[in-house]
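Shown here: the complex without one of its protein chains, the others still in place.
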Amino acid sequence: MEDFYREYILDHYRNPRNRGTIEAPDITYEDSNPLCGDEIRIDLTVRDGVVDDVKFSGRGCAISQASVSMLTEMIEGMPVDEVKQITKEDVLEMLGIPLTPVRVKCALLGLKVLKGGVYGIDGAADDEDL
Amino acid sequence: MEDFYREYILDHYRNPRNRGTIEAPDITYEDSNPLCGDEIRIDLTVRDGVVDDVKFSGRGCAISQASVSMLTEMIEGMPVDEVKQITKEDVLEMLGIPLTPVRVKCALLGLKVLKGGVYGIDGAADDEDL
Amino acid sequence: MAITTPSTSTIDVESIRAHFPILHQEVDGKRLVYLDSGATSQKPLAVIEAEEEYYRTYNANVHRGVYKLSEEATAKYEAARVKVQRFINARSGKEVLFTANATAALNLVAYAWGRANVREGDVIVFTEMEHHSNIVPWQILAQATGARLEFIHVTDDGYLNEDDIARVLELRPKLVALTAVSNVLGTINPVKELTTRFHEVGTTVVIDASQAAPHMPIDVRDWDADFVAFTGHKMLAPTGIGVLYGKRAVLEATPPFLGGGDMIREVHLGNTRYADLPYKFEAGTPNISGAICLGVAVDYLTELGMDRVREHEKELVAYAMQQLSEVPDLKVYGPPAEDHGAALSFTLADIHPHDLAHILDRENIAVRAGHHCAQPLMEHYDIPATTRASFYIYNGHDDVDTLVSALGRAREIFQL
Partner (left out) sequence: MAITTPSTSTIDVESIRAHFPILHQEVDGKRLVYLDSGATSQKPLAVIEAEEEYYRTYNANVHRGVYKLSEEATAKYEAARVKVQRFINARSGKEVLFTANATAALNLVAYAWGRANVREGDVIVFTEMEHHSNIVPWQILAQATGARLEFIHVTDDGYLNEDDIARVLELRPKLVALTAVSNVLGTINPVKELTTRFHEVGTTVVIDASQAAPHMPIDVRDWDADFVAFTGHKMLAPTGIGVLYGKRAVLEATPPFLGGGDMIREVHLGNTRYADLPYKFEAGTPNISGAICLGVAVDYLTELGMDRVREHEKELVAYAMQQLSEVPDLKVYGPPAEDHGAALSFTLADIHPHDLAHILDRENIAVRAGHHCAQPLMEHYDIPATTRASFYIYNGHDDVDTLVSALGRAREIFQL
């Protein structure tokens, strides 16, 4: 169990990075995990094709919150084209903990919202197409 | 099996008594067995509180047809008040053959229609209340 | 009548029967000759045991549980959806909705799609050979919306009337409801061809595959129909589970039907956002064990091979038709074996089908007698009822032979 709720996961859960909203974002998207109700919104500003600022809001479990918090750290300063390339596997690797199918959904909610944003509404809102 | 399709049952099936309709009946009623679709109509004339003439129409299996045929014979000349007293058991005894639950419904369709008629529409149209 | 009698059956009936516990029961030393699979099929041990395993080892509510049992139940439930998807060759599991039975599936279309799309004066078409479950929902829809009903009648030899088809096509109907295989006449309808013709005039096509899915390969992509309904209990699965296939785009555009748990994304007191497909149409706790067992049934049929199932039944129906043609005063309904599914209806002289079924039951032969939930068809042929023998993978020539000799006995009892 300690494997799972590692120090850094709890740290991101209790001290999320980039938490908040952006007043005039270039991209904003939100979605929820229909099965648990957790919801996440991500706001982005983009300058010269690169993520300039990113903030997230919403609530959820330690896994979904730590995941989105780490994800925002990862994409700060990243070209949007590269953001589009981020895969499930990248996120799961970043988290670095073993996950059951249900918890994978928690872990990927942030990515789902991010992709929904960078591809434009409905772009990749679909689990299967993620 | 010969127990079941006795000579007189087949006789009533193939040579039904009182088959037909009455032009200006005092009482007419029809109903069907919703589960098999068999339908029976009975027309009656009443004089001085006594069944004067009775005819039946419709179609069905040997059991339902024989039963209604025998029933019409039974009630010709019977006071309507007595007709109202006829019970399930009377009909089953009249038929004189062993019946499974499904076939009991066939056997009692004629009585159900008769009761529906003499009690007035909806009077005893209900299996449970028969 | 065309007869094909291959020397070897492609399906080994004896080895199949070994999988069906109910067939091993005897009454008065007579084995059960079950010829009522058109009403409901018997279940192989694999299905019975899958149900037991579910309740003994991993029963839990699906989708919302974080614990192991619930994860396992959810995984198996969703795996069953994928099995069904492959069985009918749907593009995605999102196109496969679990319902209570075929009736619930057809009503889903009539209520959800129907109320959103059908307007006063629109034409709704169904055929004279439909099961009541593919008639009454459209009557109720027509009453609620003021739509007009039009019918495709049948010919005396059990095919759809081509003149009627041409006539209703000119009306550019909003919807046509058509059975893939008649449960009374056995007629196998040309679903693909008719779907194409109706699509050409902009008609939404609903196929009742209740008597097709258990008996022959079905390919919803090839058919191209908008909706396809069928029912688990006729294809080796338990009662209480059915399927509605819908084209994804059509389902996306259709509002939900039943409201409740699982079909929502967000509920507030005053309004609600609905879930994605397929959950939008699956309100409430599903029949979890039923769906899982339908998956097992589909595995069983797939392993057998639906082509072989069809070959087996075609041969058996041909044999039955030939044998029955030798019973005096017996009349068989429906097309010849090559266009004929697994249901065979007949009448015998003036013996009422109820009496006939009763007599056959004394020989431990189970057939169905009645209108088979197809009263308009009975009206067409002006008969109150038929006796129906319907076949499946566990039936063989011996069943036909037992039936035919019992029919002789019925003739004696009725002094024919």
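Some observations on this one:
Letters A, B and C mark the chains in the order given here, with residues in each chain numbered from 1 onward.
The working rule: contacts are C-beta pairs under 8 Å (C-beta built on N, C-alpha and C of every residue); 3 or more make two chains touch, one makes a residue touch a chain.
Quick caveat: nothing in here was measured; it's all calculated off a predicted structure.
If you put the hidden chain back, the residue from C:A147, C:L169 or C:I288 that touches it is C:I288. Only one of C:A80, C:A104 or C:L194 touches the absent chain when the whole complex is considered: C:A104. Panel shows chain C; residues 21-22, 25, 27, 32, 34, 36, 39-40, 42-43, 47-48, 51-52, 55-61, 64-70, 100-104, 106-107, 110-111, 115, 128, 131-133, 135-140, 144, 149, 151, 231, 233, 238-241, 256-264, 266-272, 283-290, 354, 357-358, 360-361, 364-370, 373, 375-376, 379 of it touch the chain omitted from the view. Residue positions on chain A in contact with the hidden chain: 1-2, 4-5, 10, 14, 35-38, 59-63, 65, 103, 106, in rising order.
In the full complex, the hidden chain is touched by chain B at residues 32, 34-37, 100-103, 126-128.
FYI, only the chains that are shown with their structure count from here on.
Chain A and chain B have centres, each the mean of its CA atoms, that are 76 Å apart. Mean C-alpha position of chain B lies 37 Å from that of chain C.
If you average the CA atoms of chain A and of chain C, the two centres end up 46 Å from each other.
Multi-chain contact residues, meaning those touching two or more other chains, do not occur anywhere in chain B. Touching two or more other chains at once is no residue of chain C.
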